[in-house]
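Of the protein chains in this complex, all but one are displayed in their positions.
Now for chain A:
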Amino acid sequence: MKSSDQQNSLVHFRFGFVLLLTLVVMALDVRSKFLSDFRYYVESALYPVLVFADSPHSVGKMMSTQFKSHSELIKENEQLSTENFMQRANTLRLKDLEDENQALRKLLNSPVRQNIKRLFAEVVDVDPDPYLSRVTVNRGTSSDVYEGMPVITDKGLVGQVMEANYSFSRVLLLTDPNCQIPVIDSRSSVRAICIGSGSHAEIIINNVPRTADIKEGDMLLTSGIGGVYPKGYPVAIVTSVGISDSQPFAAIKARPLVETDKMRYVLMFGTSSDTPDAEEYALQAKQMTDDKTILHQKKVKDLIDTLSVKKNDKNRNAEKNEDKKSNVGGTND
């Protein structure tokens, strides 16, 4: 009896120790970034387990592609090539529009957008913690993924990178209650902030006055304010606008355009580290918040540019004059 009692008391002691350890580990993990290195390395080492857990889905997909008939493949190929042709045509126009936009932005003294690096990634089909709305994608710091990197699909915005490990990263979905995205109504240009509701089919827009011009069916785009998400990407469509006299704000709900539970491929956006202007671009997010300073800086820069151009012109003119004189001298001789 004594030995079993001792064992029991030891069990209590051991559980107490484990409980204490849990609280310490949790506090260190959540409140400080003390364990982030540990997490980074161990999670990177656990990546094969995630790939193994994803294998039923990937094997199923492989099998379904293997058993596609010849006619189906030809049909799909034709459809894709048509789509590709149309998109190439659109891209030609896009290039022209980009140049025009850049020229117009220069005229308005607005900062010109730099090259953005896009990274194709595949969703690793494993379920995260049920309390969190996140997905795992198969690109990590080895592919220059960083925390805060915006993620999109062909339909719209998905969210941003929350945690980047060596070979995979976790993306915080726009439906997570911790995710807040600055948006703009494409019809009326009303600005708002949308917050995830925890449900994959709904996001909420709080703190919008009842008089704001937001209607059912409006498209919400990213406004680019805050500097995390690039401007102009579709986020959601307004599904309901609840206005009651007793409440100061309208209760607006919207449906995200991306079906986050079904998506398989995503695009990750980032500033390219290869371009020399990367640092300049990184600074622009902060600068954009203060229009006056940026206008001032831009004016100074333009002034310097014009002066230097004038100097160059003067130099060129002087060179030309010299050339002319020499030519004239040459002919006289």
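Note that a contact is a pair of C-beta atoms (placed from the backbone, for glycine too) under 8 Å apart; a residue touches a chain by one contact, two chains touch by 3 or more; residues count from 1.
The rule we apply is simple: contacts and distances are computed from a predicted model.
With the options "Sugar ABC transporter ATP-binding protein", "4Fe-4S ferredoxin", "Rod shape-determining protein MreD" or "Serine protease" in hand, the undepicted chain maps to the protein name "Rod shape-determining protein MreD" (source: UniProt). For the options A:V25, A:A89, A:I243 or A:V300, the residue in contact with the chain missing from this view is A:V25. Note that of A:H57, A:K117, A:R210 or A:R255, the residue touching the chain absent from this view is A:H57.
Touching the omitted chain from chain A are residues 7-8, 11-12, 14-15, 18-19, 21-23, 25-26, 28-30, 35, 39, 42-43, 46, 49-50, 52-54, 56-57, 125-132, 134, 136, 162-163, 170, 177-178, 197-200, 261.
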